[in-house]
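All protein chains but one are shown in place.
Per-chain residue numbering starts at 1, and chain names A, B and C are given in the order in which the chains are listed.
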């Protein structure tokens, strides 16, 4: 039996912004429709030797190396906490291949309060490799596939027949001079908003259920994402500011948003039909 | 006989930033390796009815509609001025198909001081359509092909066997809320630098001679572009500031840069060979 | 394109809008309705320079009409380009000069007042009382200020109209048959450097660029 991708609020955190389980005392946690974990791989990954943070106009370049202690350790430490959270949990997985993806998703089935899997795709993956990874990750839980930003407009439509119930967006990659060389990393911050809106609109127009993200910092940004066709919105660096999501919940349109989504809605979810 | 793509300086202006011929009194014009014209179509194009300028963190969204009076009018008004400029002229053309491209480039052959054609590609063009447009534009002048930002990493390698002598980058497209709706346009400004460096590096690594652009505002940015593999660099909104290129020329590395390029260098131009 | 520098002497607020005073050499002063582009000389440059309009003349310098960026502080040096564009042209024979800024600050029309008074025209200013009360210096006593509601009668009286309506010209003005001009508010990113077209205005005479042919246009030309 598949759970539906039901969300009581269209606000989500992006994977990597709130840890493996949320810190105690986040009084705004209940504003989120779901808590998404940091990216988790089968085996532990240590920090990249060239990890870096470089600011640029309107954003930051961040490269950490997807640091995580591996799935077994995360489940030991956090699965019990997930069960007790006031919001559903989506577990973000990164896998080096379909078998690894299958081995990981199997361990999540039946976990209390785990409502979905978000599968990260490595940058520059081919549509064929993406499809096989997504098929590998297919399990009882609804599957959200996080697309590399630069290929999202191409990969989303290519994965429409796949087990993906919806798509989300990884931050775009960039290059900046730092410490005497060009450093590569993910880009975050308000500067990304116009491109993110563009990608969201293009996926929505192609009939792909899409969770928007990238540079959302205020109610206007949130409404623009929903107007562009996003069924929900992930917040990133905003959550590292000192107001959390602030009063973003007040900007959620009363007439609703894209979710609840069911797998059968894949081609034409209600929110996108009226575009 | 083909002219070589020779540049006495790696600094260029992006098409659309300095008009059809430069205003009198631009005392820094001589710092440019070439003057690139505004985009010119065969027939005149009036301003887009939904033209707009919307600022965002680190940049602006600009949509004007490629306004221009058509090639015949431009040549009447400006060809004589081009002949007298202290720097070579590259003419930027936009064409709706290969025949139109051929009809336009033919009119540029033999014009005094016109050293190259830069051909703009429409957004979301397929590799096959791009190739046929580039072939249509093939003429006695060296051809620089301006790639849509989002598809550059894919289109550049696909056009390696084509008559393109080098590639440049159109600004990426974005979407922002403005005047009660989502407005679409080109994105300009320093926020674009990290992604532009990423695209330049990926083209250079694929053996494509590339002219970088996007968010360059200072000597560090210029050097980063050249380090990422750019053979030359186009400046955009910086030129609309009050210092023109400022003292950017002082940051050009003494050891040289990618150009002079010859058509035979297409696959492995000297500057990129040592990467 | 000539670039020069000048000191921003003072900044104050008028009904919430930031107005400035610029130490401005006489030969660089824009006439009413013409433009300057400005940016702080120190600190990180803005993506685009700011569009500035004259908002009056004081003995100390040029008043800059509302819209100064929050990052500007009194005392900073500005780099400036301009004046450029085409401003208001007060007909020498105008006797009943109507200045209409019904929606916002009247500052961009104020530089016309001394010119009108010098040619002995009567001057009426249409303006919201809140903006009027906020002006740092009172209007000359010969100028009559009236609220936006009184615009229709004032139009009957006027033989020249200068309008500044950033939110769009009201029908009342576009349909007016008299001699008049309007300052059209459009972005000017390239400031007449590139024919970028962002400032394009559709007129009866075809497309015009506000940074060159405007931003002040004859009312009769506005389509």
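One rule holds for everything that comes next: a residue touches a chain if its C-beta (ideal position, glycine included) is under 8 Å from a C-beta of that chain, and two chains touch if they have at least 3 such contacts.
Source: prediction; values computed, not measured.
*Asks:* Which residue, A:156, A:189 or A:245, contacts the hidden chain when the whole complex is considered?
*Replies:* A:189
*Asks:* Pick out which of A:146, A:184, A:217 or A:234 touches the chain that's been left out of the picture.
*Replies:* The single option touching the absent chain is A:217.
*Asks:* Looking at A:67, A:125 or A:158, which makes contact with the chain not pictured?
*Replies:* The one listed residue touching the chain not shown is A:67.
*Asks:* Based on the whole complex, identify which of A:55, A:97 or A:253 touches the chain you can't see.
*Replies:* Residue touching the chain left out of view: A:55.
*Asks:* Touching residues of chain A against the unshown chain: what are they?
*Replies:* Answer for chain A: residues 16-20, 23, 25-26, 38, 46-47, 51-53, 55, 58-60, 62, 64-65, 67-68, 188-190, 217, 237, 239-243 touch the chain left out.
Here is the rule we go by: only the chains that are shown with their structure count from here on.
*Asks:* Go through the assembly and pull out the chains touching chain A as well as chain C.
*Replies:* Chains touching both chain A and chain C: B.
*Asks:* Out of chain B, which residues touch more than one other chain, so two or more?
*Replies:* 58-59, 189-190
*Asks:* Can you list every residue of chain C that touches 2 or more other chains, as numbers and ranges?
*Replies:* 47
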